[in-house]
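Okay, so here's the structure we're looking at.
Shown here: the complex without one of its protein chains, the others still in place.
First chain written, first letter: the chains are A and B, and each begins at residue 1.
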Amino acid sequence: MLELMQQIINGLSLGAIYALIALGYTMVYGIIKLINFAHGEVMMVGAYVGFFSISVFGSHIIVAMIFAMLACGILGVIIEKIAYRPLRGATRIAALITAIGVSLFLQYTTVFFLTPQQRIFPQAAFTSQEYIIAGLSISNKDIFIFICAVTLMTILQYIIRRTKTGKAMRAVSLDRDAAVLMGISVDRTISITFAIGSSLAAAAGIMVGIYYSTINPLMGIIPGLKAFVAAVLGGIGIVPGAMVGGFLIGILETLVSGYGNSLYRDAVVFGVLIVILLVKPTGMFGKNDSEKV
Amino acid sequence: MKVLENKISQFIIKVLILSAIFTLVQYMLIAGHLSRFHEITLTSMCINIVLAVSLNLINGFTGQLSLGHAGFMAVGAYVSVVITNFYELPFIVGLLGGCLGAAIAGFIIGVPTLRLKGDYLAIATLGFGEIIRVLLQNINYVGGPAGISGIVKQTNWLWLFGSVVLTIIIIQNIVNSSYGRAIISVREDEIAAEVMGVNTTNYKVLAFVIGAMFAGLAGGLYGHYFYIIKPETFNFLKSFDILVMVVLGGLGSTTGAVIAAIFITILTAALQAFPAVRMIIYALILILIMIYRPQGLMGTKELSSRTFGKIWSGRK
Partner (left out) sequence: MRISKKVSLVVLMMFMLSILAIGCGDTSSTGDGEKDKAGVSDKADVIKVGINAELTGAVASYGTNARDGALLAIEHINAEGGVLGQELKAIVRDCKSIPDEAMSVSASLADEGIVAQIGPLTSGNVAGSTPMVMENQIPLIAPAATADDITLERDGSAKDFIFRVCYSDSFQGKIMADFAADNLGVKNVAIYKDASSDYAQGLADYFTETFTAKGGKIIIEEGFVKGDRDFRGTLTKIRGADPDFIYIPGYYEEVAPLIKQARELGIKAPLGGPDGWDSPDLVGVVGADNLNETYFTNHYSIEDENPKVIDFVERYREKYNKDPDAFAALGYDAVLLLARGIEDAGEVDPVKIQQALEKVTNFEGVTGTMDIDKQHNPVKGVVIIESIDGKQTMNTRIQP
């Protein structure tokens, strides 16, 4: 029982990171029906920005996080303007390929300018502390990540549910043409969506840096894919779904490693993806959208 | 010109052109005019053509976005290598075995996933591609992560050329047949097709299986040329490479797939001298082409004898 609790705690901080990344995926998909493959790389850029902010400018961890979030928000908007906006009317495959192209571009450019070597997140930024509570090992990092993630998600929910921008985002997701008729600036709304999603990814990147101590240019690929599975699991396009999905995938991964066979862990995650797609493709929280002929 | 519109002379001319190409390259290889580097590039080119044309059948003609093509290539490679290297059977048996194995994999994966649409299908195929890779990594019989090494080289220009020609001919024939029309109808409007009595699931699976089969062929050729196969090689990036060729050439154009495969192979080989920037350029070209011409080079048009005939006589 104790071990199970430990595993769940392990899974929660991992899940928090997946959840933050998954939110970006789900928001973008909801609004322009694009799987933004480059999202994992935005996370990676956020981690690097945070790294340089801390190691070169010596900033406090929260400051670094905010700075990284701002930087990546801007990056997200730029990517949207340059790579995705011209393809608004094109086929889905074309947009998908462009997204993958952007992802590769970010990876290889980072490798080019910053070398493929990993960087160590300065320990000084966040001194870790182990607590043993009732036999369970919890680190202050776990707590920090969890609290940060939940805070950010709460803020996001507030933005979506209570602000005009959020309303615009929901409107454009639901019916873009009607939104235009209502006077909503679709371009601006989409840009804002990208900005928010990207900044969340940046926060996730910093957390990865803190938690796992190292960052490297290829760090965004696998978490990106898994976060995507999480978004699909929760219901792609549905914000609370991404949050729940992220935590679920994190816990699932940890439990598979802990109780099943760690060798097949990735296969299980993808297997879950396929099962979800076959059984309920709209995800846990999704509504069944029937197509009108 | 009238003569080019006669079916038999069309056929004869095609045969002549193909033989000419084959003989010319074979001569250059034997006489040593082509260095090993060129030969390797040529091999990669042919393998890529087979991969692109087969993926085009699935993505282009049937309109089903499959992102796991490398998985079928892997199955084909592994099965064929096991047959020839573990069981000491002849190369042709290995290739056929590879094709069969890949086709079976295509069927197993296709039946459940082809019920999905659009992006969901894409992700499911991506997931399956990765699952195949992880499975191969954990099967010790085929070497696990180390793969199988020391594979005797059996692929040569004859096999490559033959495979390319065979692939193109078979797939073009399918496309131009009633099966092809059914497949295209699935792409154009699946609901309308279903209403017209086309069993869309069957045709989707058919296209998928055939596409997978040829990917298996490519895998077999690959394994028997490059000396070693390991699971890592057949990852998502490889699937993506093939996808790029198909999209660049134009979804739904076999000619486009061929041209794009040739172009991309030559491009990556030519940029080899620029290790630091090659991949960045590649990614940028991708984005540029998608922005500027998302329908690809050929759109859905094909290069056919009639087009040649028109060009020849200067008509529009």
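Annotations
Throughout what follows, contacts are C-beta pairs under 8 Å (C-beta built on N, C-alpha and C of every residue); 3 or more make two chains touch, one makes a residue touch a chain.
Everything numeric here is computed off the predicted structure, so don't read it as measured data.
From the options A:Q7, A:T91 or A:Q157, the residue with contact to the unseen chain in the full assembly is A:Q7. Looking at chain B, the residues touching the absent chain are 35-37, 39-41, 44, 137-138, 143-147, 149-150, 153, 222, 226-230, 232-233, 269, 272-281, 284-285, 287-288, 291-292. Where chain A meets the chain that is not shown, the touching residues are 3, 6-7, 10-11, 14, 81-83, 85-86, 88-89, 108-109, 111-112, 115-118, 120, 123, 128, 130, 132, 137, 139, 208, 211-214, 216, 218-219, 221-222, 253-259, 262-263, 265-266.
By our rule, only the chains that are shown with their structure count from here on.
Each chain gets one centre point, the mean of its Cα atoms, and the points for chain A and chain B are 34 Å apart. Only residues 59, 65, 112-113, 115-116, 118-120, 122-124, 127-128, 130-131, 134-135, 138, 191, 240, 243-244, 247, 251, 276-277, 279-280, 282-284, 286-287, 290-291, 294-295 of chain B touch chain A when the two sit together in their complex. Partner chain B is touched in their complex by these residues of chain A: 33, 35, 83, 86-87, 90-98, 100-102, 104-105, 108-109, 112, 225, 228-229, 232, 263-264, 266-267, 270-271, 273-274, 277-278, 281, 291, 293.
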